[in-house]
Every structure is written in C-alpha cells, then in structure tokens.
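First the structure, in the form of structure tokens, and then the observations on it.
Left out: one protein chain. Kept in place: all the others.
The block that comes next holds chain A.
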Amino acid sequence: MASGNDFATGFTNVGRTRFWQRGFLATQSAYVLAALIVLIFIMSLLSENFLTAGNISNITRNFSFIAVATLGMTLVIITGGIDLSVGSTMALSATITALVMGGLVAAGFTPFPGATMILAILAGLGTGFAVGLFNGFAIAKLKLAPFVTTLGTLSIVRGLTYVATYGRGAYPSGPDKDFFIAVTAGRLFDLVPVSFLYLLVAAVAMYVALHHTAWGRHVFAIGGNEAAGRLTGVNVDRVKIQVYVLSGLAAAFNGIIISGWLGSAPANLAQAYELTIIAAAVIGGANLAGGVGGAAGAIIGCVLIEVIRNGLVLARVDPYWQQTLVGCIIVAAVLVDRVRSARSG
C-alpha cells in the first residue's frame, strides 16, 4: 500500500491556478475595468472638457442615479433571478415620497423641521420594500418564474404610479423641500454628489455581506446550485425573498434620489431603466445564469455606460448612438468572458 504522500502526489490532475486565473483578475469585471480605463483615456484625448472637475462630478452624479439599484439587481442576478420591476419601483417610490410629503404638510403635521421629509422617505422606501416582498414571495414561495413575475410587477407598479397622480406626476413640496433636495441631489463642497457617497456606503456594505458573511455564501450557493443549497440546509426561500426586498429597496432609494434632482416625480420617471440597470450589471460581470457577480462589477458597469453617454455628448456625436454602443459592449463583454473561460476550461 502506498504511503499517504505517494498517493497524494500521484494524482495531480489539476494544475495550480496562476495569479491571473484567480481572484478579481480572473473576473469579467477586471476586463471591463481595463476597457473602461482605455475608454477614459481616449475620451480625455478627444475632448479637453472630459476630465474637468465639473464633468467628472456630473458623470459621478449620473451613474450614482442607477448604481444603487444596480447593486440590488446584481444580488438578484447572483441568485439566478431577474428583477424587471426596478424602473417602475423607482417611479412609484418617488411618487409616494412626494405625495406623502405634500400630504403631511396639507394635514398640518409638521412636528419638527425635517419630519415630513423623513416620514416621506420612509414611505417611499416602504413602497420599494413592499414591491420586493411581493416579488420575493411569488418567486420563492409560489415558485413563479422571476422573469414573468417581475414583468407583471413592472406593469402593475407603473400602472399604480399613473393612477396615484392621474398621470400628472407629483412634486416634493412643503417646508422640508429644500432639505429634501439637499440630501438627495446636493453636492459636498459643491463638488462630490451626495448620491455618490450613498453609493459608496451601499457598495461596501454589499461587498462585506457577499464575501464575509454566511448570508453572502448562501446567495452565491443558490445561484450555483439551488438544490445543493436546500440539501445542505440553506434557507433558500428566505434568502431569495431577501434579495428581492433589497432590490426593491435599492430601486426605491435611487428613485427618490432622482426625484430630488429633477425636483419632481413624473409618472414616467425611470421608464425603461430596468434595461439600463440589467445591462450595467451584466457588463460588470453578473452572469444571468446565476452564481457570479459583485458590487465592484456593478459600479464599473454603471460608470462605463455613463462614460459612453457623456463622451458621445462631448464629442458631439448623436447621443442616440448610446444605446447601440451599450448593446455592442454587452455582447463584447460576454464574448470576451466566453472566450476566456473556453481557454482556461
């Protein structure tokens, strides 16, 4: 009988993985980040306005508008799901926030400065929570397909947004209006959009949750092999409900931010944003088959889309090319990933 060591060295059927084949460098996110850096370099050569403080601040604000929702979407995609209802959730949450703020003032309920704003934002976030809970329950407990379920809520929630304001939209109003605009659309030192700071906090929280908690392990496990998760005692249904709730909350948060910047919550707010958000998540490396994705990738995807849009405007190219270019980048990103995994696998 061979000794343990002989035995072990006898079956080296998998080579040691090299540094570029593991960790962040092995992910699609890293390739897209490299592409983004090249793109930023080219843009800075094409337009001297691109790398100005003002323009960078604008880009940062614009991608922050969808990036928190993209973090939520990424969580859902990692579990192998999809959430098409985020654009509608953004609109309804912004609308409810504006309506509650106005309603409290009209009812004379202004106990202390900021009270109407705080209650209104909580109502808006509660709206996102409720939509997410509905999606999660239908998908995890009733076993409905995520695509169909959230396609339904996309329509239901958008419809409710129109019904709530007779299609006219709503406006943040009352004594806390300026405060509301400051916390949603303000800039720190007249430069750093507060929305970007919120994004950083959310991204760090998501990173820690995904990579340093058991919950994050379970999110990845469900996307990799849901049945294995169940067999090993992971509470699959609960985790699934949680990711849809987080996606709803994240969308609500971004919807409220956007309404602060617009100064209004039109009923068509964030119409079709679900597609941009899914595109950003996928470009950033989230795999629609489940099991792969992360916070950094989600943000990289959002930045890339915004840099392209911004660059096209500065270069005086018809901005309608943006959609076409973003589409090309989606295909290119998954193609590069495919070629890479075919080589190493």
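Methods note: contacts are C-beta pairs under 8 Å (C-beta built on N, C-alpha and C of every residue); 3 or more make two chains touch, one makes a residue touch a chain; residues count from 1.
Note that contacts and distances are computed from a predicted model.
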| item | value |
| --- | --- |
| Omitted chain, identified by the protein name its UniProt record gives, among "4Fe-4S dicluster domain-containing protein", "Oxidoreductase", "Menaquinol-cytochrome c reductase cytochrome b subunit" or "Sugar ABC transporter ATP-binding protein" | "Sugar ABC transporter ATP-binding protein" |
| Touching the absent chain when the full complex is considered, from A:126, A:224 or A:263 | A:224 |
| Contacting the left-out chain in the complete assembly, out of A:148, A:214 or A:335 | A:214 |
| Selected residue (touches chain absent from view) among A:90, A:202, A:256 or A:292 | A:292 |
| Interface residues of chain A (partner: the chain not displayed) | 4, 7-14, 17, 22, 208, 211-214, 217-218, 220-221, 223-225, 227-234, 291-292, 345 |
